[in-house]
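Left out: one protein chain. Kept in place: all the others.
Which chain is which? They are A, B and C, in the order written, and residues in each are numbered from 1.
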Amino acid sequence: MSSKQPRNFHAAKWDEPLIFELHKEGERGVLLPTTEEEIISHIGEEIDLPEQMKRKEKPKLPEISQVRVLRHYLRLSQQTLGADLNIDIGQGTCTMKYAPKVNEQLIRTSKVSSMHPLQSEHTAQGMLEIIYRFDQMMQTLSGMDYFSFQPGGGSQALYAMASIVKAVHEKNGEGKQRNEIITTKFSHPSAAASAVLKGFKVIILEHDEDGLPTIEELKSVVSERTAGFITSNPEDTGIYNYKIKEFTDIVREAGGICYYDQANANGTLSITRAREAGFDMCFFNLHKTFGAPHNSGGPASGALGVIEELKDFLPAPIVDYDGEKYFFNHDLKHSIGKIRSFHGVPQTIVRAYAWVRSLGDEGIRQVAETAVLNNNYVYHKVLQIKGAEAPYIEGSRLEQVRYNWEKMAKETGVTTDDIQRRMTDFGFHYWTSHHPYTVPEPVTVEPTEAYSKEDLDEYISALEQISKEAYEQPDKVKRAPHRSVIYQIADESYFDDPDKWAPTWRAFKKKHKKEVYKY
Amino acid sequence: MSSKQPRNFHAAKWDEPLIFELHKEGERGVLLPTTEEEIISHIGEEIDLPEQMKRKEKPKLPEISQVRVLRHYLRLSQQTLGADLNIDIGQGTCTMKYAPKVNEQLIRTSKVSSMHPLQSEHTAQGMLEIIYRFDQMMQTLSGMDYFSFQPGGGSQALYAMASIVKAVHEKNGEGKQRNEIITTKFSHPSAAASAVLKGFKVIILEHDEDGLPTIEELKSVVSERTAGFITSNPEDTGIYNYKIKEFTDIVREAGGICYYDQANANGTLSITRAREAGFDMCFFNLHKTFGAPHNSGGPASGALGVIEELKDFLPAPIVDYDGEKYFFNHDLKHSIGKIRSFHGVPQTIVRAYAWVRSLGDEGIRQVAETAVLNNNYVYHKVLQIKGAEAPYIEGSRLEQVRYNWEKMAKETGVTTDDIQRRMTDFGFHYWTSHHPYTVPEPVTVEPTEAYSKEDLDEYISALEQISKEAYEQPDKVKRAPHRSVIYQIADESYFDDPDKWAPTWRAFKKKHKKEVYKY
Amino acid sequence: MTNKHLYSHPYIPNSHPNIKRQMLDEIGIDSIDELFKVIPEELHFNETLNLPKALDEFRLKRHVEAILEKNESADDMINFLGAGCWQHFVPAVCDEVNQRAEFLNDYAGKTYEDFGRWQSLFEYQSLVGELVDMDIVNNPMYDWAQAAATSIRMAGRITGRTEFIIPKAIHPEKLVIIKNYCAPHMTLIQVDYEKDSGQINLAELKSKLSKNTAAIYFENPSFLGFIEEQGQEISDLAHEHGALSVVGVDPSSLGVLAPPAHYGADIVCGELQPLGMHMNYGGGQAGFIATRDEKKYVEQYPSRMFGIAPTIEGEYGFGDVMMSRTSMRDRINGNEFIGTMTALWGITAGVYLSLLGPEGMTELGETIFQKSKYAMKQLSTIPGVKAPLFKSAHFKEFIVDFNDTGKTVEEINKYLQENGIFGGLDLSKIFPELGECALYCVTEVHSKEAIDHLVHTINEYV
Partner (left out) sequence: MTNKHLYSHPYIPNSHPNIKRQMLDEIGIDSIDELFKVIPEELHFNETLNLPKALDEFRLKRHVEAILEKNESADDMINFLGAGCWQHFVPAVCDEVNQRAEFLNDYAGKTYEDFGRWQSLFEYQSLVGELVDMDIVNNPMYDWAQAAATSIRMAGRITGRTEFIIPKAIHPEKLVIIKNYCAPHMTLIQVDYEKDSGQINLAELKSKLSKNTAAIYFENPSFLGFIEEQGQEISDLAHEHGALSVVGVDPSSLGVLAPPAHYGADIVCGELQPLGMHMNYGGGQAGFIATRDEKKYVEQYPSRMFGIAPTIEGEYGFGDVMMSRTSMRDRINGNEFIGTMTALWGITAGVYLSLLGPEGMTELGETIFQKSKYAMKQLSTIPGVKAPLFKSAHFKEFIVDFNDTGKTVEEINKYLQENGIFGGLDLSKIFPELGECALYCVTEVHSKEAIDHLVHTINEYV
């Protein structure tokens, strides 16, 4: 049993209406810099657009004073459990860690925020220098030779890598033939999905009883049709695939390209690298591993690295330095072209650069060591909770673990989704798993380096308490949340029934009587 | 009855320990720019302070990681009902209004924050220009001729004015003789207290049944001993003293100086001015009337204006302009000298300047008109609530009203302090009155221009509901709060009993067994 | 003696050896190395990283600020660059909200924990819905280019067809992004614009439409700033051929320009950056898609989409609409892929639209229209300079034709830069057929003075 108790929490509950319900005719949120009188007197008042292209009725946006708009969104912010406010180890695979406040100050300057992406290189030397310097750090950390920061997130990086695989084989005249990408059961959905998008057939390797894909199966699917192999390592289970070099050798020998999903690289930073494991490409999520904020879900950044041989295929341009000035190098012969507008999400590159600069060699190693230690501590403790198990091999976990509550569910009827809601009552996040649930009744916990032992104990204590409740008063868990902003959603069919779903207020008003709701 | 209902509120409740309880040996919140090795090798490591002046033991501050310190204070912030989050009309006399976010952006620049107060005028022309321009606006709005921005709040402005009164009479050789300052029952406590501090005897005028001080009483106390007269108008009751000019005439004829407390000038801005009402001096609270933030209670700014004849007595220096550059004018022959370090709170002057610039003549008038309208609307509605009354004259209220619940207290036992706590459950502030309660069971409501009719209705609805509860289930009110961060304090003697009080954690640990508390 | 106390890194509480020891003991192992034993010896990275030395916070700040100081931003200059990323007024409240710690560091929780994020994004969808006058809007995407590409792929899935048509007056980089994203399943066919007006060549369009056409995609205002006036005709043509009309918009125009739904668009997409996002060197981009509320449309979105539903207490709750269509639920058969997109910009766009309201959006459109019109008029007074190049109505952007000045755009821009101005985008390389032309952008942030200064400076030079 943990010495900690879950805290006596209640979420801020503001009972705030929808923004449209705040509408009051004649109110105004902000005044604009409108056209000067001198201009009007020069050109006349007429908005002489072609009649058929003119908007006839003003958009039905609400009219609200500034103080009320602000109050609305500040209340909503308080009703949002951001990582700064909670012990955010429950969002496994998301690498929730501290995004340092000083880094936010660094980007809240017009020298970042007011930069236009098309201004001349000459006037953007500061941005380019940071990108270039960061590129070099990424090289060291991965063993890759060149980086592109165009992808606006990990999934876009996966998409870019699939595009490179395609381009390489096309260039080699094997475009048609090599149309299969191999991945694993526990890889991120975007790994397969982005390959499918690029027209590949995707082969998903099953895992063995240890939770790892097998050499046997790999060998059985590798062929002259193999275009590439994409995996993370550890995967979402947190289990490190120690045969990884064998995997990449087999694929490379067969003419396939190996690419590495390092979105959550917390467990391997400075410990082991993509190059040595035989990968041709990899990407890091700067908004995860590199301490940049998750931004409520983006904008984000997937830093994409490749070995020398693939440099020419990178999305163009990349940043280069001629000894005097930094510049965009467009000279990538086989570039897959652009995949995202402009230069990715540069403010997040500045943040990630600052993050690495605040750590250095020793700090980076501490990140990995501490993340892995924290995870193994939690692993050790969670397994002592009644009803909790961790499937597959014992141990071998690096930075996260996927647990399951199958036993508890069978014994009490309390499912992982129930626990999810109940964790809310203690001020915690709790992420189950990608779908479909390969691990039954799963939960994935990733205690990064940002949390103290006390923090971990507190999280564990909430799981302990819920386990106790599940066995003693399961209804309490099943009816959760009790201390959140809202109570349980009454009818989930609102999200799947076309007659009920309403992703906009206007759709809602058409479909539902106002009386369904409180306001 | 209001059409609104009070909202279904619950405060964020984080159950957060004291900062000391977060101590963990070896943790660290921030790294400092320590001494370079080259310096050490130059001067040696020794901290060669005189032995007896060296600190022997490190201060017993807690050791806490950065993310945990941040989490602690962010949680505390969510547990703080700032004006941006609520309909803050319940803090009467405080003029809670919208402090525009753009003004905060304006001061969050090194061009304000990193200015040293002693750098040469030449390098601070921007600051001086803003102060000078704002001075001119203040002149227009008050009719005064010169302003000092040294006072760091209204009370310090009152203190400065009492000092000027003293200095004037001393200069005139009447320093000993003129040792009485007259004020009114409903003036701010600092009006009397700061005069006492300056050695004056203070005479407090009673009010008549209309709630106003009387000419008769004034005449009876005015004499050759009269040094000055200080009042606000309207006073905390919100009742405008329409005989004010008679008051100032009488005092001035008797050789006294009249000074005007315009801390909360919302009801009179651009409607009527200090000069025409016969005042020699006045001050405005920039953190109230002029839309600068209250900063949890300062730093603040009391802009102090005087008529030409008193210019030479102002705290020196004031900002002046010679047609080419802005400079500090130290040439004030009878200056009372400095009252606060440096130049007051300049960042708040920038904010107030920006606030006036965003309004102009018409906007400023709208502030006053709307504040007065809002107040009279609330006045109209509150008087319809069972148990609520407004003492003194009917009507004549400008920007605020002091109500009383005496009737309700008699009928139900529910006091204004009970209502105060219960209002918390609806997410509202509720300020009673200065002590001693001249008006029994008082509450002071000041609905500034920043709130909409719907906002006002919501506040009123909470009062209505509490009135209903008081008559139907008084215990619910008396046991409040129910939905706040904490429950009622168990023992108020902790604040007045020397054996129990503990304004620091160390004092607490000495006096109380840890078991008294939860953590 | 100076302080030599051992302590953990501020960002890593448990990096202190004593704490580590305690935790290792609890786990029952000797050293952290044991935890890494699963990694084969030969894969251990044993070299030193040689990262630059760690900096304390103060030095870090000085260091990064010194590098960034080398930038000349659009606040330091007068900026006329647009071309997909535009300088607009960003209300302070937008910054305040998106800098709130809660939103900044939130991620993937459910409606119960992250309620505010869900409500904000639902509201965002709803507000954009009003702006484009359509019932379905998705969670924000990477950028307009991706939104356009996805719109086209959606059209492909809806119609079961594989060709899409795009007029040539489009940002070439955006075209590349779209092509990449649509390949290999869909094929691009381009139609030319009318040389004098920029308008789509309707005859050519007709000739290229076929039973293979899934969609015709065009933009309003177009990349080159003119208004495509034949919106209805183009949509009608598409529909006659069983194809969809897909229109990309700059939402800052929608206070004055008809929303595409009013001239037949089936799928509308566009760029959110003008709605409260700083340019951020391109990091302010975010895309959106909107359609009618029909199952056949909704089921083709790849994106998350937040819907509303009552709770057992009658409160508002939120959830994912038809999650089954996404790659998160089916990595093989789900639509395209999703991951971390641009949620914070969605929230911000919602704040922006709430602040401006109907009147603000109308004024915004009018102001941009008027100021850019004034700029064109004034630029045209310069001998040899013509603006706009195309005989069409324009909004916000327009081509300035310098061919008759004898100067190249490169030369002119260099001179402007020396005089504190970022001139318009040089089109000579990306639209060589136009010769020496530049794409200028004028928004509500441009004062008359700034425009006059531009005109004056060009006049001085040419």
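Note that a contact is a pair of C-beta atoms (placed from the backbone, for glycine too) under 8 Å apart; a residue touches a chain by one contact, two chains touch by 3 or more.
Since the structure is predicted, the reported quantities are computational estimates derived from the model, not experimental observations.
Among the displayed chains, contact with the absent chain in the complete complex occurs for A, B, C.
Within the set B:Ile89, B:Met127, B:Ile307 or B:Leu463, the residue that contacts the chain not displayed is B:Met127. When the whole complex is considered, the residue among A:Leu31, A:Ile393 or A:Ala490 that touches the unshown chain is A:Leu31.
Within the full complex, the residue among C:Thr362, C:Gln378 or C:Thr457 touching the omitted chain is C:Thr362. Interface residues of subunit C with the unshown chain, by the touch rule above, are 2-3, 5, 7, 10, 57-58, 61, 89, 91-92, 96, 100-101, 355, 359, 362-363, 366, 370, 444-445. Seen across the whole complex, the unshown chain contacts subunit A at 24-35, 40, 45-47, 63, 65-68, 70, 74, 100-102, 104-105.
Note that in this section only the chains that are shown with their structure count from here on.
The chain pair with the larger count of C-beta pairs in contact, out of A-C and B-C, is A-C. Between subunit A and subunit C, the centres computed from C-alpha atoms are 19 Å apart.
Multi-chain contact residues of subunit A (touching two or more other chains) are listed as 11, 15, 27, 66, 70, 74-75, 78, 84-85, 98, 100, 450-453, 455. The set of subunit C residues that touch two or more partner chains comprises 9, 11-13, 19, 56-57, 91, 93, 95-96, 101.
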